[in-house]
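The other protein chains are all here in position, but one chain of the complex has been omitted.
Presenting chain A:
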Amino acid sequence: MRTALVGLLAAVAVAGLAGVQLLVGSTLDAGTALAALAGRADALTTAIVLDLRAPRVLIGLAAGACLGVAGAVLQGVLRNPMAAPEVTGVGSGAMLGSVVATVVGGDVASPAGTAAVALAGGTLGGAALWALAARSGGDPMRLVVLGVLVSAVLGGTTLVLLTARPQLTGSMTRWLVGSLNGRGWEHWAALWPALAVSLVAGLLLAGVLGLLSVDDDHARALGLAVSRWRSVVLLVAVVATAASVAAAGLLAFVGLLAPHAARAVAGSDHRVLLPLAALTGAGTVAAADVAAQLLTAAVPGDAGRIGVPAGAVTAVFGAAVLIGIVRRRSRATVEGTG
């Protein structure tokens, strides 16, 4: 009951944020934007609302939802509350893939092509982490350390590519920071199917995830072919991450914090947790983009022209929230043992 209520409130909040994004901006006032939505505005105004703002809003929501799903799945299957796309090598692999696609150019650099190469990169990152982690058992702490190392290697490779093609650096930093600037319907077309597939697959696999999130031996004893199903479940997280990164770059901390917040309400039932994490992720990115646009409007000069990336907001805000969580946790631990 409480979960349903929170879910409803979250949905309303996300819808509200999306409405704000759609109607409020520097070029048009809300009334004009509404008129455009109703089909009672000139061609330019309609184009601004329907072809610039609308895809940006939808891509932000879907990219955030993908990260929420990916984080929730990773935290469950790796049995680690600190697991997230950006600390498992999956996110930086997808980032490397996106940059490779841009460097190759041509059809490969199209939104769908970028998503495909990002998928390959994300799979590579996840597989590298798993290969390293399998040798050292499933120890959560070690997994995080290995994930950071894999991410560092892939991130470093990305930077090498960026410096090798200085003329593309400007357009490619988006993958590193995460931004919704300049995203259109063609990016949306490559993103929503991945969100639909990963969310549905995640829900269908909720029972499997429940077993995997307890313990390998436990799951095996209850009849689960553990390594096969773990690969399937990890693939769901990779698909969601890759699509999100290919569309909007690596939006930091969304995939870590959205599932955290959802888990606080939904507990460990993945049938509830996954949709709620998707909703929380969508809301986080929408809010971050609103903040980014406000900052853009407030900052004079070049920043105003280029646009503050939403990923910069999630990075700063996410780090602050994470520090808060860690402080509260360590205090709880001290009190718990005292």
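In the analysis below, a contact is a pair of C-beta atoms (placed from the backbone, for glycine too) under 8 Å apart; a residue touches a chain by one contact, two chains touch by 3 or more; residues count from 1.
Here is the rule we go by: contacts and distances are computed from a predicted model.
Colleague: Between "Anti-sigma factor antagonist", "YibE/F-like protein", "Iron-dicitrate ABC transporter ATP-binding protein" or "Lactate utilization protein", choose the name on the UniProt record of the chain that's been left out.
Modeller: Going by UniProt, the chain not displayed is called "Iron-dicitrate ABC transporter ATP-binding protein".
Colleague: Tell me which of A:R40, A:R142 or A:R220 is the one touching the absent chain.
Modeller: In the complete complex, the chain left out is touched by residue A:R220.
Colleague: Please pick, from A:L205, A:V238, A:A278 or A:V308, the residue that touches the omitted chain in the full complex.
Modeller: For the chain that is not drawn, the touching residue is A:L205.
Colleague: Need a quick check: the contact residues on chain A for the chain that isn't drawn.
Modeller: Residues 203-208, 210-211, 214-215, 217-218, 220-226, 229, 267-269, 271 of chain A touch the chain absent from view.
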